[in-house]
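A single protein chain has been removed from this complex, and every other one stays in its place.
Order of writing sets the labels: A and B. Residues in every chain begin at 1.
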Amino acid sequence: MNWVGHYNYWVVIFLMMSGFYVVISRGNMIKKLLGLNIFSTSVFLLYISMGKIHGGTAPILTDNPNQVYSNPLPHVLILTAIVVGVATTAVGLALVVRIQERYGTIEEDEIRAKDDSL
Amino acid sequence: MSTYVLIELAILIPACGALFIAASSRIPNLREGVTIATAASLLAVVAALYNRADLFTLPPIVLAQPLRGLELQLSAEPLGLLFAGIASLLWLITSVYTISYMRSNNESHHTRLYVCFAIALASTMGIAFSGNLITLFLFYESLTLSTYPLVTHKQDYDAIAGGRYYLGILISTSVGLLLPAIIWTWHATGTTTFNAGGILSGHIGNGGVIVLLLLYAFGIGKAALMPIHRWLPEAMVAPTPVSALLHAVAVVKAGVFCMVKVLLYVFGADMLLDCGGNNILVALAAFTIIAASLIALKQDNLKRRLAYSTVSQLSYITMAAAILTPLSVKGAVFHIAAHAFGKITLFFGAGAIYTAAHKTKVSELGGIGRRMPWTMGAFAVACLSMIGLPPAAGMLSKWFIMQGAFAADNLPVVGVLLLSTLLNASYFVPIVYTAFFKPDTTNHRHGEAPWPMVVALCATALLTVALFIWPQIPLNLAAQLPVKGG
Partner (left out) sequence: MIHLPVALVVIPLLGAAVCVLFRRSFIAWTVALAAAWSGFAISILIAVYIMKIGTLSYSIGGWPPPWGIAYHIDYLNSFVLLIVSGIAAVVMPYARTSVNYEIEEDSQAYFYCLLLICLAGLLGITVTGDAFNMYVFLELSSLSSYALIGMGKRRRALTAAYQYLVMGTIGATFLLIGIGLLYNLTGTLNIHDLAHQLAVNNIIGSHNRTLLTAFAFIIVGLSLKLALFPLHLWLPNAYTYAPSVATIFLASTATKVAVYMLLRFCFTILSGGFIFKLTLGKILLIPALAAILIASMVAIFQYDIKRMLAYSSVAQIGYMILGISLATPLGLSAGILHLFNHALMKGLLFMVMGAVNYRIGAVYLNDFRGLGRTMPWTMAAFVVGGMSLMGIPLTAGFISKWYLVQAALEKGWWPVAALILIGSLLAVIYIWRVVETAYFNPAQEMEAESSGEAPLSLLLPMWLLVLANIYFGIDSSIPVELAGRAATLLLGGAS
């Protein structure tokens, strides 16, 4: 197996795991959202590198019938996924703003302390 | 009116009665009138059913079919008819007693009591006439639930604690053991419809029979087989009429009724005798008879003593049915009736003593027989029945059970019967002795309880004697049960 040749997958895994780690380990809600974004971005990279073909060009119809071109479908799919990711981030940030308004903090442990003290 | 309609009416009358009672809650006299009228019409319906020649040959009534092959069925057979008859007759008498008891003791929430009583009776009728295990289970559970408000009627800490115990044991055994047993039966045979001679034979191995029998025996918690008996004494926190009707007649008899029905109509006598599984049940019941009697000896609270006596007497029925000879089954069926009449008299007596003298302990009863001669006279007759002496009905059932045990060459059972008779005598005779011959210790002036209560308990005592003299009806019905050679 060619370990180095698959470097794009290594990058994906590294990003995914670091994003996931941030989500799990950080108590700050904004940082968690950042982690979540890194996490989902890694999947975008996964899709994009899937469609890439070595030596392939953009999928535009040319005169050359043997023209090698990259698969456009994953790239198009990931556009949708990016939109979904942006929307998720937006909802998440809106929630964090409201949490800041109601609790006065966005640190999870402080919020938990405030909830428990009631 | 067709027989079908009559069977349906037997369940509908008390159910509708409950509605009418609830509707008339603002006018106590009307409400009590409705109660009595409902009880009387139920008795009339059951009596009419007894006179139908075609009753036991009809195909079952299908009420609903939630799943393919799983129906809600009603049908009548001799045992169910007898059970329905006893319950409806005693409901009528108890209603008279209850009304008087509730008024004299200034109890609260009368309407709830009467409504729940009627629902409990509807469930009892449902159990008596259910045509398959699923229907039986449904009504069994609704009986448990509808009696819970009755047990916790006083709503104080003791009542609720007792009620939780009652509900906890009965629900957990029925869902945890009885329901799996029913599902197993259905899984093995593809049916749950009761069939004379059993449905299981040929579908299940010998080991399976024994496990299944134990599941049923302990799953039917209402039969109070030890160690699933604790709910019965706990339920004695209920007002006395409730204990009288429900915990001497409807609930516990529903338990032993289910037990006999399962033995004869699900397992089938032949199959059990072939593999000898019934002996386990006989042993369990024999143990319960002796152990419960020993516990009863030590109880000073009158109602608790009666409760443990009930546990012991119920196992007579289970044991006799499990011996599975025609005579012993006859004894079991007869004992359902004999014990019902006797035990309800005893509870009525306890309630009358509580109402008139506010006493609950045996040791306080010195000389009470001279103040309440009718009550204690009836009480004494019922004690005779419990011990098994003539001229009371209990003697006949013991006779048949003994005969059955001899027929099956089961000498240990004979020994158990003799020993338990001794024990019965030693916990009942002191009550009667204290009441009549011990010096009067109280300075509280009182006479008999209100007359409707006295009439009710004398009536049940008379029924006990009458059953000894004219035992034909229950014996007739018992003779039609599907036992080998019977």
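In this section, a contact is a pair of C-beta atoms (placed from the backbone, for glycine too) under 8 Å apart; a residue touches a chain by one contact, two chains touch by 3 or more.
All figures in this text were calculated on a predicted structure; none of them were measured in a lab.
Peer 1: Which listed residue (B:2, B:105, B:172 or B:441) would be found touching the missing chain in the intact complex?
Peer 2: Of the listed residues, the one touching the omitted chain is B:172.
Peer 1: What residue numbers in chain A mark contact with the hidden partner chain?
Peer 2: Where chain A meets the chain not shown: residues 20, 23, 29, 32-33, 36, 39-40, 43, 46-47, 50, 73-74, 77, 80-81, 84, 87-88, 91-92, 94-96, 98-99, 102-103, 111, 115.
Peer 1: Can you list where chain B touches the absent chain?
Peer 2: With respect to the unshown chain, the touching residues of chain B are 64-68, 70, 72, 134, 137-138, 141, 149, 152, 155, 160, 167, 171-172, 175-176, 179-180, 183-184, 187.
Keep this in mind: only the chains that are shown with their structure count from here on.
Peer 1: Report the inter-chain centroid distance for chain A and chain B in whole angstrom, where each centroid is the mean of the CA atoms.
Peer 2: 70
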